[in-house]
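Notes follow the structure.
Note that this complex is displayed minus one protein chain, with the remaining chains in position.
Chain nomenclature is as follows: A, B and C, assigned in order of appearance, with residue numbering initiated at 1 for each chain independently.
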Amino acid sequence: MILVFKANATKEDVANAEVRLRGIGLEPHTLVGVERTVIAAIGDERKTSPEQLSSFSGVENVLPILAPYKLASKELSATTSVFEIGGALSPAGNDSTAVSFGGNKIPFIAGPCSVEGRSQILEIAHAVKEAGATALRAGAFKPRTSPYQFQGLAEEGLQYLAEARAATGLPIVTEVLTPADVPLVAKYADCLQIGTRNMQNFLLLKACGTVKTPVLLKRGMSATLEEYLLAAEYILTGGNKRVMLCERGIRTFESYVRNTFALAIVPALKEKTHLPVLADPSHGTGVRSLVPAMTKASIACGADGILIEVHPNPEKALTDGAQSLSVKDFAKLIKECRAIAEAVGRTV
Amino acid sequence: MILVFKANATKEDVANAEVRLRGIGLEPHTLVGVERTVIAAIGDERKTSPEQLSSFSGVENVLPILAPYKLASKELSATTSVFEIGGALSPAGNDSTAVSFGGNKIPFIAGPCSVEGRSQILEIAHAVKEAGATALRAGAFKPRTSPYQFQGLAEEGLQYLAEARAATGLPIVTEVLTPADVPLVAKYADCLQIGTRNMQNFLLLKACGTVKTPVLLKRGMSATLEEYLLAAEYILTGGNKRVMLCERGIRTFESYVRNTFALAIVPALKEKTHLPVLADPSHGTGVRSLVPAMTKASIACGADGILIEVHPNPEKALTDGAQSLSVKDFAKLIKECRAIAEAVGRTV
Amino acid sequence: MILVFKANATKEDVANAEVRLRGIGLEPHTLVGVERTVIAAIGDERKTSPEQLSSFSGVENVLPILAPYKLASKELSATTSVFEIGGALSPAGNDSTAVSFGGNKIPFIAGPCSVEGRSQILEIAHAVKEAGATALRAGAFKPRTSPYQFQGLAEEGLQYLAEARAATGLPIVTEVLTPADVPLVAKYADCLQIGTRNMQNFLLLKACGTVKTPVLLKRGMSATLEEYLLAAEYILTGGNKRVMLCERGIRTFESYVRNTFALAIVPALKEKTHLPVLADPSHGTGVRSLVPAMTKASIACGADGILIEVHPNPEKALTDGAQSLSVKDFAKLIKECRAIAEAVGRTV
Partner (left out) sequence: MILVFKANATKEDVANAEVRLRGIGLEPHTLVGVERTVIAAIGDERKTSPEQLSSFSGVENVLPILAPYKLASKELSATTSVFEIGGALSPAGNDSTAVSFGGNKIPFIAGPCSVEGRSQILEIAHAVKEAGATALRAGAFKPRTSPYQFQGLAEEGLQYLAEARAATGLPIVTEVLTPADVPLVAKYADCLQIGTRNMQNFLLLKACGTVKTPVLLKRGMSATLEEYLLAAEYILTGGNKRVMLCERGIRTFESYVRNTFALAIVPALKEKTHLPVLADPSHGTGVRSLVPAMTKASIACGADGILIEVHPNPEKALTDGAQSLSVKDFAKLIKECRAIAEAVGRTV
């Protein structure tokens, strides 16, 4: 940590800080400048935080030297982690075809926002598979802004998803909302999705850290890069190493979109972490007509996978119809993406 | 709902939308303008959402007419709801003095960020009471950004809080993080706090809607006014009528503060809802030296209560030391606030 | 315009609004619902504004139906406008090779942030041309955050730019800061750049509307899509039809980048306007290592051109070194972009 003292800080303030820093295992190096005194405190600064040190008397500002995350860090593993979801060894059963994330091939996880019924999810599962998707997404537990909106089919929805997997071989990615539901959802899902509103639901992160099911952790809509990697760190410290990240848009002043798709975080995360980084252009924009262009942009800037909403009849979708592609448009898009993937040395 | 069609929308698009609107119980009034066709769909639009209707073919934009919340609305009750926390009938026990929220008097809920130990919380409880606080706040379950940081004392912390209540008569306000913990926390707390990261933890909101303990619902750090009132609506629809709101800062580009204290939401909420509206200048700024001025501003603009961090030794606090007032500074502040409260026709 | 009245609005409020709307040439259609009265006011709403109408008594909310811009609108011209900068007819002279914007080929406008001296700009001009750039960018008038920073070489810088054009044939794109400088800069430049801080410098926009030099109008760092197109409208109404837009990052809470590169505005603008839309990944991220990935993303999502900072020795650049590519990296990037451009049916 770097501690910058106020112009009017006293020698006692500085001496006091030196004692305290040693007390928490950091070695202070004090530099007296013309205008300011600065202490560079060297050591394992993850034991403390800038907030804690900035309450020292006379301190104006505290600046961390190290990233606060470890297991998620690129320094742990210089290359992108590669792992599978689904397949013969999936905790949820052996009736799906494994999909590899973090490798050269860029998987598309496609499907409707919500499981609305048995026939709907079976229809869409067959359709997205035919179009080229390699995993199926759909929510059985839905976090909805209003209590008056459709809240999902719960376990019934999970059962339909399992049927869709059996019928198509597509592994299932579906959201879990609360720690108590983790065992239930893990019974059916090949990958647990943690949604944007739960990125800092730390008990849910911990609960997902103790299971064997891979986790797709979506970025919080106002999360910094560092907060995001610390959320992943919660899962990793629990022992679950199969964590994927996914940019899905942040909240800004922009109003022509539902969210601002902050795609630069894809290459930025890939500099900092070994975890695969996906992109979700459906939520990232919230506007159907912008999804194809932003899917291509996602692949061009290095995304390791695409999460995308597809609905057989977007006009009738109970949720998120405005951002869902039709099956036909999805099939067209996935074809167009092949050349982009090739252009960056990958495949779809 | 108002549906604005694209310039190139067809008559079929418009006719199709009319049929669908009737199908969901809204009566369409179609207006054909020179440049655009517009349908005003009159009826209970809470059954649908702008997102759903904007997926209709040919529709460019959908604008809601009504607020999507009901029970939280000022239209339900034109005056601020007044209710007590603590006191003889508190679900957590009868050893505290009731504090009324929503009335003329502006209560101060003060205390440390975290319960750090038995003596710490007893000391601070006595101190804030003496200074003028009427309720005690402190966290036993802490949502921390990093898994390597202090996570709270859990039930042990709740027990210390109960001791502090018995010793001082101050009702206890403390955070609950997950639905499964609601019964446990409600056993000890006079008021359940839902933190900023959980404002859209809908299962937690529902769980808090089914207990008899009042709820302090903090604003999400990127929540709109409407999303905030819909989160309150989740609790209200469960049957729990004692919900308080609290502005605690939003996330913006500003970096001289930890959050941007968006105080105008206090009078704005008071126009829209009958629920009491508090302010938390400690998290609202994150900077100790700004807390006194912003506490005064909170009272001046109409806050119904103040939530504030006070620590006997902010430099040694395990969490949030940088934004905690010393007991001495808190006692001084509460005195200075009396005149501000009087100036707006209230008392502290 | 749609006027939504408050629940407690009176019949007089509604009648009064009807009279006033007719007074400004809008025809009111009044719809009385169960909970709210709504007036849809049909006609040329550009004569007024939602702000003005929302001051009517009893009105809760006013929602525009039409986009407030006309000349910039796609409704004026359904296809992207194609025009040249530089070439034999350039107002600044006939010694450059014309570059076409808005067509199939995606031009790269490359160069240093600032003109730092004669040899620097000549060296870089030759280098970027060889690497594949088709226009040269560099600032002679620099808008700098601090008065203690390098402010640019002014007319001397423009003269060096003209020399660089003569030597390489690359047309010159350079910034103009104030209306009084428009004639001077237009004497040397083939394209006037209006920077992000001046996007709403309306007198500068008007001044650029009256010259024959094309204009590259960068997006304001907190501009909405609508404000951006209205800024372009200022130039267009002056008679200058050759306006290009350029996304360059917006200001958000993100701190790992200098700006949040809001790329979805590229396809969104192309739905709304016929003006060519460029992207500037250098300012859009502010981080050199992210520039290549985000340049590819820009092309993949439909950008009509790329504005990029290249410096022969980024470590020694007087301004913006941290986001400038070396010549070698730029040459590599432009090669890699060819396949991306092809994948979206275009060329570099």
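In this text, a contact is a pair of C-beta atoms (placed from the backbone, for glycine too) under 8 Å apart; a residue touches a chain by one contact, two chains touch by 3 or more.
From a predicted model like this one, the values you see are computed outputs, not experimental measurements.
From the options B:T224, B:N313 or B:S326, the residue with contact to the chain not on display is B:T224. Residue C:E227 is the one among C:D95, C:E155 or C:E227 that touches the chain not shown.
Within the complete assembly, C:R144 is the residue of C:K11, C:R144, C:K212 or C:K335 that touches the hidden chain.
Which of A:R251, A:K270 or A:H311 touches the hidden chain is settled by the complete complex: it is A:R251. Counting the whole complex, the residues of chain A in touch with the unshown chain are 2, 4, 7, 29, 31, 33-36, 38, 40, 42-44, 63, 65-66, 75, 251-253, 255. By the touch definition given at the top, chain C reaches the unshown chain through residues 20, 46-47, 49, 51-52, 54-57, 68-69, 143-149, 151, 177-180, 197-198, 200-204, 221-222, 227, 230, 233-234, 237, 251, 286, 288, 314-315, 317-324. Across the interface with the omitted chain, chain B contributes residues 222, 224-226, 250, 252-257, 260-268, 271, 284-285, 287, 289-290, 293-294, 296-302, 336, 339-340, 342-344.
In the analysis below, only the chains that are shown with their structure count from here on.
Centroids of chain A and chain C (each the mean of its C-alpha atoms) stand 32 Å apart.
One finds 26 Å separating the Cα centroids of chain A and chain B. Once the centre of each chain is set as its mean CA position, chain B and chain C turn out to be 40 Å apart.
Counting partner chains per residue, chain C shows two or more touched chains at residues 252-253, 255.
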